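Worksheet: one structure, shown below.
The complex is shown incomplete by one protein chain, all other protein chains being positioned as in the whole.
Labels run A, B, C and D following the written order; every chain starts at residue 1.
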Amino acid sequence: MDWTLLLQLTLNGLIVGALYGVVAMSFVLIYKASQVVNFAQGEFLLVGAWVCWWMLTEWQLPFWAGFLLTLAFMTLFGMILQVVVLRPLIGEPVISVIMATIGLGIFFQALMKWIFGVFAKPFPPIFSTERVNLLGLEVQTVYLMSLGISVLIMAGFAWFFTASKHGLAMRATAFDQQVAQSLGISVPKVFAMSWAISAVVSAVAGVVVGVVNGVSSALSFYGIKVFPAVILGGLDSVIGAVLGGLIVGVLENWAQYLDAEWLNWGNMVTIAPFYALIIILLIKPYGLFGTKNIERV
Amino acid sequence: QQRIPVGHLMDNSGATSDVGVPYGQGVADTLAWVNASRNGIGGRPLNVLGFDYGYQAPRAVSQYQAWNRDRVVAIQGWGTADTEALVRFVTRDRIPFVSGSYSAALTDAGGKSGRQGVEPAPYNFFYGPSYSDGLRAMLRWAAEDWKTRGGQGKPKYVHMGGNHPYPNSPKAAGEALAAELGFEVLPAIVFALTPGDYTAQCLTLKSQGANYAYLGNTAGSNISVLRACQTAGVNVQFLGNVWGMDENAMKAAGAAANGVVFPVRTAVVWGQDAPGMATLRQISRISDASGNAYRPVHYMAGACAAMLMVEAMDTASASGGELTGERIRNGFYARQGWVPKGFEGVCNPSTFTAEDHRGTLRVGLYRAVVTGDTSQGSVAELMQSGTMKLQPVTVVELPRTRETLGW
Amino acid sequence: MEAAPLLQVNNIEVVYNDVILVLRGLSLTVPQGKIVALLGANGAGKSTTLKAISGLLRTEEGEVTRGEIRFGGERIDGIDPHLIVRRGIFQVMEGRRIIADMTCLENLRLGAFTRSDGEVKSDIERVYGYFPRLRERTGLAGYLSGGEQQMLAIGRALMARPKLILMDEPSMGLSPLLVKEVFGIIRRLNEELGITILLVEQNARMALSVASYAYVMEQGKVVLDGTAEALANNEDVKEFYLGGHGAERKSFKNLKSYKRRKRWL
Amino acid sequence: MDLAPAGDYRSSYREDMTIFPTRNSRLAMLLGLALLCTAPLFLGRYELGLLINIGTLGIAALGLNILVGFTGQISIGHAAFFGFGAFASAWLHERWHIPVALCIPLAGVMTALVGLVFGAPAGRLKGLYLAIATLAAQFILEDFFARAQWFTGGVAGRITEPFSLGGWVADREESYLYVVIAYVVVMYLAAANLMRTRDGRALIAVRDHYLSAEVMGINLAYYRTLSFGIASLYAGIGGALYAHYLLFVSVEAFNILFSIQFLGMVIIGGLGSVMGSLMGSAFMVILPEVVQAGADLLSGSAIDRALKLGASISFLREMAVGAAIILFLIFEPDGLARRWRLIKSYWKLYPYSH
């Protein structure tokens, strides 16, 4: 047993997992508000990161300005997507809505490649101290910041859904749109808001990953990683999403450890979360924290 | 005059499009230049049928069948998986296939090596040393390097790459030679052909304590590994595949790419001078009227590969009669130490025989040198200013032995 | 009447999916501070009328194609439902549509969504005052029994402090005792808080007992209206809605195979 | 709305229950079939190849439609089952030397069995959880394909043999087309039949209201799993047909994008419509060709140079697929099958329509 490797991998898993958690949360946000399973979540990261990259390199904006502009752009982007594509689908079966988000995913994935090419592109160096040493593991400062940001976002989400009026409104809308309207809630506004928030939060994750790894279409894979995370957590649980993200992050890294030390299969790191997903679902069909549908006849 | 149909398989959108785009551009420009500057082959212009197959072998096979219906006489190919899948078909249909895959398994033209899983490939050609030979050369250099650096004990070698025919191709050959040269061979590390976060792999690499690591993928995903390993503080000499590093990748990886050693197939790189560079600059203008574009190593290799096919077709057509695949293949055997006319000092000499399609066993190794920030400025500017350099390391001549044929 | 009525529906036509004409020139008036009942057979268009007023029609592909609806003198047809709620009309929908995966308390808080004053807490207490058993049910609202859900739905309406509550069949599926309780509460709400109520009911007997005025609908039109007392004594109403009374009450057991089906139309 | 003519002159239950309710629809169907069978006389190989693709994909899409459209269980892993069928057929032939003609149905059965294994959790999982479980199945199967050298030939893939039956070798589009047509006819009729019998109704009942379905004596787990089995059977046969047309199978083809395209076919064709599945697959096969043709038309023009169409044609094709799915959902949510019915009823009432 190589303990230092295991420790380092675990730490790496937590850092990456926090990012998964953030993306998973923004996924859950949309799901909770509009019961839409967003298969284009990864593309939010992608679009956000590319837009930010564009502003920093082509417009030569300072980081904070480019970043804020990106967030503003993503707010609009999320709202427009919701209004143009998803609003007409309100009332259609789940599968239609899923397909629409898949369609969006395919479309933006291809569009980004078309515009920005297939090569991974680096962000200009942003922070002077790029790394710190943590338990023998070199960690990018952005990652640590992202960990901080993640925690902040998570706390915000938790408050939002349980205590705030708009959070309740979102849940009500998710449950029954007609009833929500009868309560004075503007359903279109709730939907647009959830998409905007989700897009912005995902874009933050996208920029963070972009700064560390460079921007490339690989970012959209976070959208797929979200699924094991949210299933582990339960589709409609914010806390579940965070934990699910962390678990998936750590799991991947442990799988890599297992692989490197004994198995030598090579790709456990990518496939392990999906095995975990299946196993969890077999044991708990609604994930670890998901609420069971109320089925009264 | 009827145009000569020629297939051109490209990856402009798939996992290897990072290097597929410049290589494909090189091929396309060269063939267009052949049409423009001397009206094709024997007065008949080429009708180049391009197809972007997104690095998916099944799509290549299906496209091949379409081309076969269109009676193409020769094909410019690309990936290992698809080339290996198509070998049987091109042999059956007698269509010369100039691949972008340098898998050694494709060099056994006569099928005499008797190796398992190696089929005769009498119609398959490529320009440059095979992946295995490239890796053999780097290992020989690494063994020397270990000594000159005064390394203690056995150096450790590890193969890294995706689980895919292309990175897998030289794996066994490399590990065998490494063991023979006194390396300790570590379990291979897998990372996907696409960019991503490979921190976990790098941490493994670090804890293994490898000294020399072969990067079997193309530039795009290699960059991810290089960057992740730089962050994780891995101290290892990376050996890149021939597609594993180039000027674009150096810019994208920045300092992380510094020090990577890899084979370069041409005698010079863009910006250096040689008699043939004038021709190459003409070719470059086909897709870049301004003439300012910087062309990475793969573009130049693409030009050389295309020219092999063109001159083989010239030969076939010069001897009169119909331009058949069989005659074009014979055109490849017509010359020894073959450098296409007008490309002297650029394309390295190749020799093909009916038994042995290893065009060359001479491997030129270069080192990527990055000395500053690469995020600002174009590749051309960075190369000009010397922030990025391709530094010749050594040239390794490998023996042309029967044992290494097809392996 | 002296003062302008709180709600006035003038000759409206409602069409579903651009083709199905459901209301054909319906008019009714609800004066301030009164309970008005709307009776009618299944499918007569009672719920549709309420949805037309509250704007919820649009969520079901329905549309008011003619006529107008005025609330406190202003036209409200064509306004988004959430804005109508803000003006003070709250619909308690058919079939107790509470948010099943929230607690009672959260449901109540949602009722106050349009409000931003600080009295939400005290209003919740008031609702608990009317419906003490809601306080005890701390689990998810989806597990409440039908009657409890109905109470919650009415309580939620109170939270919005509306001027007008539209109630759609509040007694459906409730036990006789609860029906009485619910109607008692309806009457108290009207008397104590002065809330105006437009009440749709199948249980004509109960509805007429709390309302001061009533309309009878058939096939999208008002066919009969009058004070509750007058209607209760109308022979046709007795036969079709009240099922006769006392000794004359038909037994379900001995139904004749021929029944008089002709109505006013 | 209904296919039946205005007056209902059917006089027996048997007549009331036919697949093609009018004489004309039956005639049209036969005529269409005859036209297809003579297609090699007037179509080029390229077009025949497209027809073959439409057929093979159409069979698999029908399977998915049974799963998604009829039973209401979303699968995002259909391509993996399609791939399994393709590999199974290749393997059966290579390893056991079973004639290809037999391999195809056998591969279908093998895939159905695998489908049952993966479908078993479906008895417990609902809705989105199930959808995501199938997503996992997609990745796990893909990984299996890449690893199972003995079965799939590993990452390098496997060369397959052409279809042959008693000396007749169908290694060209002209001949293979008939194999595909035969399978399409059989599989589509079987599906149409299934849907009007006990088990078909049970599948729909499970979708619409599983609690009351259970009270009707329907075994939920059995039918949920069965629909996976049937869907996989169709996928497997489609995959096997694909394998012996392309003559090469490799894991790369059966990726998630392909799975999504299957879903697209089902949606575009119309959820729960048997014929719609075929229309949907036709659309999905032809769309990229149209995009390509469009780009070819523009090639050399200013637009081409400005947008670099040539080099980015793959992205354009992908974008077209994504956009087509979205546009269909917005403007034709009930799919091509419904549009087709509307057109038909328009002509039936001509000149009195509208």
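Definition applied: contacts are C-beta pairs under 8 Å (C-beta built on N, C-alpha and C of every residue); 3 or more make two chains touch, one makes a residue touch a chain.
Keep in mind that, in the parts below, contacts and distances are computed from a predicted model.
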item: Among "Peptide/nickel transport system permease protein", "Dihydroxyacetone kinase subunit L", "Amino acid/amide ABC transporter ATP-binding protein 1, HAAT family" or "HypC/HybG/HupF family hydrogenase formation chaperone", the UniProt name of the subunit that does not appear here; value: "Amino acid/amide ABC transporter ATP-binding protein 1, HAAT family"
item: Residue in contact with the excluded chain [from C:G25, C:P176 or C:G194]; value: C:P176
item: Options C:A41, C:I79, C:L105 or C:V223, residue touching the unrepresented chain; value: C:A41
item: Of D:E47, D:E174 or D:E214, the residue in touch with the unshown chain; value: D:E214
item: Chain D, residues in touch with the chain not shown (by the definition above); value: 2, 13-14, 16-17, 190-191, 193-194, 196-202, 204-205, 207-209, 211-220, 226, 230, 272
item: On chain C, residues whose C-beta touches the chain left out of the figure; value: 41-43, 95, 139, 143-148, 169, 172-181, 202, 205-206, 208-209, 212, 228-229, 232, 240-243, 245-246, 249-253, 255, 259, 261
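The rule we apply is simple: only the chains that are shown with their structure count from here on.
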item: Most distant chain from chain D by Cα centroid; value: C
item: Innermost chain, where centres are averages of C-alpha coordinates; value: A
item: Pair of chains with maximal C-beta contact number; value: A-D
item: Computed distance of Cα centres, chain C from chain B, in Å; value: 78
item: Centre-of-Cα separation between chain B and chain A, whole angstrom; value: 38
item: Distance from chain D to chain A - Cα centre to Cα centre, in angstrom; value: 32
item: Residue numbers of chain D (touch at least two other chains); value: 146-147, 312, 314-315
item: Where chain B touches two or more other chains at once, by residue number; value: 13, 21, 163
item: Chain B residues within the chain D interface of the complex; value: 12-14, 21, 50, 52, 54-59, 61-62, 65-66, 69, 81, 84-85, 88-89, 163-165, 168
item: Chain D - residues contacting chain B, complex; value: 45-46, 49, 146-147, 155-157, 159, 246-250, 252-253, 310-315
item: Touch list for chain D against partner chain A, complex; value: 68, 74, 121, 124-129, 131-133, 135-137, 139-140, 143, 146-147, 211-212, 256-257, 260, 263-264, 267, 271, 312, 314-316, 318-319, 321-326, 329-330, 333
